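Here the complex is missing one protein chain, while the rest keep their positions.
Right, subunit A next:
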Amino acid sequence: MGGILNSSIARKVAMALSGLFLVLFLLQHFIINFTSVLSAESFNEISHFMGTNFIVQFLIQPILIFGVILHFVLGIVLEYRNRSARPINYVRFNGSANSSWMSRNMIYTGLVVLAFLGLHFYDFWVPEIVHKYVESHPEDPTRYYHETVAKFESPVRTGLYVLSFILLSLHLYHGFSSSFQSMGWANKYAKGLRGFTVAYAILIPLGFIFIALYHYFNNV
């Protein structure tokens, strides 16, 4: 990886910036999803806007996809380099004595979230693209709610969603505050910021889990 990402610090900053961007995206995704619990009409209206607005579809969406790809490709590159930095492992390594499980296992929680993204794309993004741009169906602004709710009929899929969001929570628990440290943020607000990031890491994934379970039990 050359050019601007040639230094370890630059790679970490790119990781932090793409991570923060995804954290912001997660919040807006949560707010939109939550409207599905409150009102089918509102959910349909917002989804229709997001699905048909030119700026969202052809400017924000490609930036988002770039952000996701940058984050996971860099994550894998960093993991590879980190492993190369210790070619012979310790026979005994007591990591839990000095660091959290979340901080030591970002690659694994990240890979689970990536696998979930695969499922999510298979469930929603790919059918949406095919519906709109391949088969060119006429727009039906009322279809979104039923399509979404139908995905949560399966207990297996709902279970996978719940599990993935637990792993996402663990990923964010370390990653969100860690991104500020990578960008050089260490001042009197750092402690408060840490509290905010931990609350975010627990509450937002919990919110997504609530939405999935709400629709599952409504379907039963």
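As a convention for this text, a contact is a pair of C-beta atoms (placed from the backbone, for glycine too) under 8 Å apart; a residue touches a chain by one contact, two chains touch by 3 or more; residues count from 1.
Just so we're on the same page, contacts and distances are computed from a predicted model.
*Asks:* Write down which listed name, "Oligopeptide ABC transporter permease OppB", "Na+(H+)/acetate symporter ActP", "Thiolase domain-containing protein" or "Succinate dehydrogenase / fumarate reductase iron-sulfur subunit", is the UniProt protein name of the chain that is not shown.
*Replies:* The chain we cannot see is recorded in UniProt as "Succinate dehydrogenase / fumarate reductase iron-sulfur subunit".
*Asks:* Have a look at A:Ala85, A:Val156 or A:Val220 and name the one touching the chain we're not showing.
*Replies:* Hidden-chain contact among the options goes to A:Ala85.
*Asks:* Identify the residue among A:Val156, A:Ala186 or A:Val220 that touches the chain left out of the display.
*Replies:* Answering carefully, the residue with contact to the hidden chain is A:Ala186.
*Asks:* Contact with the hidden chain only, please: which subunit A residues?
*Replies:* 7-13, 78, 81-82, 84-95, 97-100, 103-104, 106, 174, 178, 181-186
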